[in-house]
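What follows is a short report on a single structure.
The complex appears here without one of its protein chains, the remainder shown in place.
Each chain carries a letter (A and B) given by its place in the written order, and its residues are counted from 1.
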Amino acid sequence: MSDAVIHDRGYRPYDGPRLGQVHAVKSLTLHTLQRIFGLRRQARSKALPFIVVVLAYLPAIVFVGLSALLPKALRDATLPTYEGYYGFVSGAIILFVAFVAPEALCPDRRSRSLSLYLAALLDRTTYLVAKALAIFLTLLTVTVGPVLLLVLGLSIQNAGPDGLGELAIAVGRILAAGTSLSLFFTAVSLALSSLTDRRAVASATTIGVLIGSGIVAAVLEEALKFPDAFLLLSLNTAPYFLVNVIYGVTMGREATYEIPTLIIPLAVAAWTVAGFGFAWLRYQRLQVTR
Amino acid sequence: MTVIRATEVTKRWGATTALDRATFTIGDGITGLLGANGAGKTTLIGLVLGLHRPDGGTIEVLGRNPWTAGSEVRAKVGYAPEHDALPPDVRAHDLVRHLAEVHGLPRREATERANDVLYEVGLGEERFRPVGTMSTGQRQRVKLAQAIAHDPDIVLLDEPTNGLDPVQREQMLALIRRVGSVLDIDVVLSSHLLEEVERVSDQVLILDAGRVAGGGKMGELGEAATELDVEIAGTASQARDLVKRLAAVGAAATAEGRLVTVALESERVFDLVRDAVADGGIGIRRLERRTTSLEDVYLAADGGGTA
Partner (left out) sequence: MNAPTVGPTVAAEHVSKWFGDVVALSDVSFEIRPGVTALLGPNGAGKSTLLRILCGLATPSRGSLRVLGSSPRDPKLYRRIGLVPQQEGLLEHLTGLAFVELAAALHGVPSPREAATRAVTKVDLDPADGRGLKAYSKGMRQRIKVAQAIVHEPEMVVLDEPLEGLDPRQRLRMIELFRELGDEGRTVLVSSHVLDEVEKFGSRVMVLAQGRMAAEGDFHSIRELMDDRPHKIRVRSDNPRAVAAALVSDGSVLGVQLGGDDSVIVDTEDAPAFRTAVARVARDEGARLLEVAPLDDDLESVFRYLVGRR
């Protein structure tokens, strides 16, 4: 009686578990996240995302460090609080937004592998859900992460909000603000990236539209004397108005304008819905089998 | 067992009718899908995958409606498109695993099966390389691998031998035969190369301008032939000479180059040919009853094609 065994490494029928669309969406989201951060690829595809992320965290790290070094009086006088953080990193955020969505959407169309996904459990809607989720989670790393780091870093040094209650409120606001920012930019960049299969074009378009809409809004409001509310046409500043509303502050340039408080979340929500809707419509029409 | 059943299925793209009340069934084994460009094959594949909704009629895949029960159907269907569809910077193994997961396999099982299936299609060490660094032959195999990794009941292959040289083509056809028989997965093979469809398929379906123009089991296509081909090992003038000899004994024949074609009016003609050849000391390269080839059937069914 021999105990030799031949291992057949070839094809075998499969009768194991078969999971559904939720698993497929999770799988694609994870795969896209890995792609965005350049994991499982060469080093140079990791460079841009990591540089931008570092840029987004840098002010937080610097402020926390300075806070540890400066005497209390100077500290309270000079260091910015968390509510104004985005002012320091809005450039980095634009860069990141213009990088992430193209990286998430365009390669599948360029390589025409979208057809393989739609021939799997995903349909055009769930495919976009997975991609949007990946983009959203990625953007959270720069919209929520650095600000949380700042607040928590300062709190550890007793330079942050007074008491646990205040801290909890601050964290809550940061999460809300960061999430709304992330959601907004996910929708806008998803829509703009759905226009093309080339990453470079999508990135340039995103930057162009974000900045361009700012210029248009500024012209309308300043030169043509339109009501201040028209500033919400600027894709690059509208979400920050909402951030201020969430933080309950009036600061920065945004504070000098008179915009009815109710209009701001409506406008941001409108842009967000429009962005997702546009992307959805584009993908409904894409030809994939030829 | 019927895998795909279409009843009066219609699909329009704007003003063009891609499928026009087409009715057919696709069952066991390897089915060749033939038709002119624009005859409706790609649309048909799209409907089977549930990517589009029919404008009329019904289509059923594995007993379900692919448009409404898309994920359930696609969990058991594999697809290898005609176009390049593989992201160049992903390693073959990672890609097949990921696509198996997106077809419903849990991660660990997907990893194991990716391994097994890449071995099955004959890719060894190459599987750890990015797909973009592979040759056309290897990429076609990766496409086939991702189509069968999740153990589908039926797999749709669109021009799987595109770009392959003759030896690679033979290997791919052997793989496809294996998929259809040994691995017991039904295959729909869409191809413009009639000879390879003839070699590999159990039955064919011919589309023309959105309708079913013909088809059937490979052995049953066309009527029995009434001509005998004799390819001689000699010169064209020896062929003409043979024609004269045959005419002298009452067998009608024509010669084209070295090929003599004799009308098979009765079984006796075989003997007349044998004797005429032996008498003339002519060598026979090939002697074969002319059969209706798939090409003849196709050209008769396909009504002239579109632009």
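In the analysis below, contacts are C-beta pairs under 8 Å (C-beta built on N, C-alpha and C of every residue); 3 or more make two chains touch, one makes a residue touch a chain.
No experiment lies behind these values; they were computed from the predicted model shown.
Colleague: What are the shown chains in contact with the chain that isn't displayed?
Modeller: Per the touch rule above, the missing chain touches B.
Colleague: Give the residue, chosen from B:36, B:75 or B:239, that touches the chain omitted from the document.
Modeller: Selected residue, touching the omitted chain: B:36.
Colleague: Considering the whole complex rather than only what is displayed, give the residues of chain B touching the chain that is not shown.
Modeller: Residues in contact with the chain left out: 34-39, 135-137, 162-170, 192-195, 233, 258, 267, 270-271, 273-275, 277-278, 281-289, 295, 298-299, 302, 304-305, 307.
Everything below uses one rule, namely that only the chains that are shown with their structure count from here on.
Colleague: With centres defined as the mean C-alpha position, give me the chain A-chain B separation in Å.
Modeller: That gives a centre separation of 47 Å.
Colleague: Give the list of chain A residues in touch with chain B in this complex.
Modeller: Touching chain B from chain A are residues 9-14, 16-21, 23-24, 27-28, 31, 40-41, 45, 107-108, 111-113, 115-123, 288-290.
Colleague: Looking at the complex, which residues from chain B come into contact with chain A?
Modeller: 42, 45-46, 49-51, 70-71, 74-75, 77-79, 81, 83-91, 94, 98-99, 101-107, 109, 113, 115-117, 119-120, 146, 148, 150-151, 183-184
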